[in-house]
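The complex appears here without one of its protein chains, the remainder shown in place.
Presenting subunit A:
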Amino acid sequence: MISDGIDDDEKWLAEGIAGIQHHAFYLHRALDANNLREALKFSALMLSELRTSKLSPQKYYELYMRAFDELRMLEMFFKDESRHGVSIVDLYELVQHAGNILPRMYLLCTVGSVYIKSKEAPAKDVLKDLVEMCRGVQHPIRGLFLRSYLCQVSRDKLPDIGSEYEGGDDTVMDAVDFVLQNFTEMNKLWVRMQQQGPGAIKEKMEKERSELRDLVGKNLHVLGQIEGVDLEMYKNTVLPGILEQVVNCKDDIAQFYLMECIIQVFPDDYHLQTLETLLGACPQLQPTVDTKTVLSQLMERLSNYAAANVEVLPEFLQVEAFTKLSTAIGRVIEAQVDMPIVGAISLYVSLLTFTLRVHPDHLDYVDHVLGACVKKLSGKPKLEDKRATKQVVALLSVPLEKYNDTVTALTLSNYPRVMDYLDDGTNKVMAMVIIQSIMKNNTFITTADKVEVLFALIKGLIKDLDGTSVDELDEEDFKEEQNSVARLIHMLYNDDPEEMLKMICTVKKHIMSGGPRRLPFTIPPLVFSALRLIRRLQGQDGEVVGEEVPTTPKIIFQLLDQTIQALSCVPSPELALRLYLQCAEAANDCDLEPVAYEFFTQAFVLYEEEIADSKAQVTAIHLIIGTLQRMNVFGIENRDTLTHKATGYSAKLLKKPDQCRAVYACSHLFWVDDQDGIKDGERVLLCLKRSLRIANAAQQMASVIRGSSGPVTLFVEILNKYVYFFEKGNPQITPAAIQGLIELINNELQSESTIQISDPFFASTLRYIQFQKQKGGVMGEKLLLSMFDS
């Protein structure tokens, strides 16, 4: 049935075209012969083809265009009075003798346009007459095309300012009245199409209607192009006229399209000055109208306008554009109860974009928008709708993008409240966006309050939110998130130590709630941040004498102690141990022996109790040794205790090579190459000898197990230590001892295989010794041993 309909459509169109062509042929003949009677007769016959009701709008348009072309020729003929000998006035009557209204009106419009051109009657009278007489065609499609024809033939003949048809009684007002009236009638016809279809073919009807909408819209374009429409006239006549029609037609398709049209065709500054009127119409539109798109377009246009012309900004303020828009949006949302939440939010996004582009300095406006959004969201559960969520993210991202200084966003009190309505996943995404924005712009957060707000914003990253199951988290995402948080902590900075401390405390409070998975990521930056503060205080010590300084390193160290303790419970002992050592070092620099000692104690406790893995132990003990070596705050007793401990642990490592290495590293604990550092040559030698023994034992074990002794690396390493201490002037290290060690290594190398394999490490060590000898000097002389023999 439907396909038949389409075929029929084609068939009818073909018939119509054939009819037009047939009559057009005789019309041409009549025109060639300058025969007015015949011309009128055949043009009326030709135009009768347009009386068909069988065509869809699209096909009808094709037919119309054919007739339109012919009418152009006819118009030329009418214009030339010498060809037909009838005055234009008589012609205007003559064409009205046609019995059928549609051909009559087409002819009348055609003659009317010539009539205006002849200036034998005021343009306004002719226009008024034409637009009135067109009422006779009440059929929607035929009427629309007829009036569209009228619009077309008259558009260059309107009594506009600067037009040749203006002057005398003809004013711009007449042009406006004419177009407005034609628009009103066309819109009525257009809207009527809606009512004429039964429900079943409603969809088809709507499609056909939308095909015709540009015919209606053309009137508005013409209005927009009338030069003489100044702001005053637009405000008092044009816009109210259009809006009255738009609102009263109560048709959603028409209302949406026409509102769009209004926004597009009239100048920006007109919109600005008539904002209230335009916006006033919005809540009166049908609830099914996509008002949000309309408003968004309006705001986009206005913000583009403001962006392109900075000088108009005062006008925006003057007309209170923001307040009006904001109120209008509120009303629309109120009026359209069924509007999905996504619609409302996207409206707010548009408004926010507008605000940020036009009034970037008005933070209160921004906050106001967010507040309105919160109000809309309040009383509803968290957003489930994906699109709505997306809109909220957009809403929240806009200020971040706009204000390079993210901190600005933190001053918006409603910002976090909006975030609360996001689901957890989106909340995290949003938090990441915030952090990235901070990073990108290199913004430092400088007060504890802001830190508080910021961490409230990103709490999705800081701690587990209710109802999130951990398994869902992607490990990599999680790491990235936490790394971001870590980076963020470094962006918190204030020159004032007191404030800085506050900030640190705030951060600590937040991140402590993060749980075992987050702490390893978040505590280190916090610790280092605190340490940095300590170092700063240390540098200022002298200057703030006399004043009461509440922020002392001691306090911070206490804080650190607690913090790291939390980490060790997580458990992440290796990390905690490192941090303890860092703290100890800082305490050392602050001359706080007890504190440093305490940290070391903690480190050792961790080593003893928590670090079981042998590899981790090796790393840890080396770290301990290294740190301890640099300590200079300890008294002899404390130091002895700690070194003793360290040496003891070194010797208790599981693997012999590890033992060996740890022990010779311990030797440094007794020889600090500072001016007043400890220099206990004997105990150095003791350590080295002990490590030699261990190395030997390791070698033997290797040969027992594998049948061959292992590499001599350990020996060479010990040799290096010997050479080092020798050079540093340790009296206990004699050339003979070095010589002996070299021989030992040589022996080991030879016994290993018949072929002399030179160990590169050993070789370069020897080369170094050789070099030092040749260089002479004290070192060289000291090294004048029997080495030449070898």
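One rule holds in what follows: a residue touches a chain if its C-beta (ideal position, glycine included) is under 8 Å from a C-beta of that chain, and two chains touch if they have at least 3 such contacts; residues count from 1.
Convention: contacts and distances are computed from a predicted model.
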In UniProt, the chain not displayed here, chosen among "General transcription factor IIH subunit 2 isoform X2", "Tax1-binding protein 3", "Glutathione S-transferase" or "Vacuolar protein sorting-associated protein 26A", goes by "Vacuolar protein sorting-associated protein 26A"
Across A:K54, A:R72, A:H97 or A:K202, the one contacting the chain not displayed is A:H97
Touch assignment to the omitted chain, from A:G19, A:P57, A:G143 or A:G217, lands on A:G143
Filtering A:A121, A:M205, A:M233 or A:A394 for touch with the omitted chain leaves A:A121
Note that subunit A touches the chain not displayed via residues 51, 89-90, 92-93, 96-97, 99-102, 104, 115, 121, 125-126, 128-129, 132-133, 135-140, 142-143, 188, 192, 196
